[in-house]
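Encoded as structure tokens, here's the structure I'll be asking about.
Every protein chain except one is present and positioned as in the full complex.
Moving on to chain A:
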């Protein structure tokens, strides 16, 4: 199972470094040879953006610059939902793209920045910025490994909002379409944003001791409905 390889990787990272997101980020910097530092900015809502983690003064500057300027790879990753891989900040492409940020980041000591969105569909938790002092791409398997760290961070951040839940466990965030469909349905049933529905679904699966896929299937097949009473009971 090829697909399982990534899932295993995420489960392993969550088990080894969770439940503390900062510890996971520390490990990311330590494990990836092409990465010299990392920063994580929480971007759940426009006024709620704040820097959650930085590994060193350079990454702190990178995060602060972007929040202040409103431009940079982190902002772009957030709005587009795509990884922004700026392998050479001195390159004219990025100089033009972020006229202020690219110069300031170079001055701060970053030659390359890779921004990975922490998104699950329309649910946007934040962005991880990885930087390296010298320009250069994330070689070979390093991008896959970095994306596994990003997925592990998503697991931990979702679990944090759910007291008593075991982050990831043997059941990391499912990739099955049925889970996303059920998320949409429950969001409509309760009239609440999808980010909150993730927690409800996971809490319910945890309480009922059934798999997330199985629970989602019950919702999609209309054998299970969420009502406002469930919401009150859980919050």
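Points to keep in mind about this one:
By definition in this document, a residue touches a chain if its C-beta (ideal position, glycine included) is under 8 Å from a C-beta of that chain, and two chains touch if they have at least 3 such contacts; residues count from 1.
Operating definition for what follows: contacts and distances are computed from a predicted model.
The complex appears with one chain absent; UniProt names that chain "ANTAR domain-containing protein" among the candidates "Putative 1-cysteine peroxiredoxin", "Biotin synthase", "ANTAR domain-containing protein" or "Cytochrome c oxidase subunit 1". If you put the hidden chain back, the residue from A:27, A:67, A:108 or A:143 that touches it is A:143. For the options A:19, A:135 or A:184, the residue in contact with the chain missing from this view is A:184. Think of the hidden chain as still there; on chain A it touches residues 1-7, 9, 45-48, 79-85, 87, 93, 117, 119-122, 137, 143-144, 147-148, 151, 175-178, 180-189, 192-194, 220.
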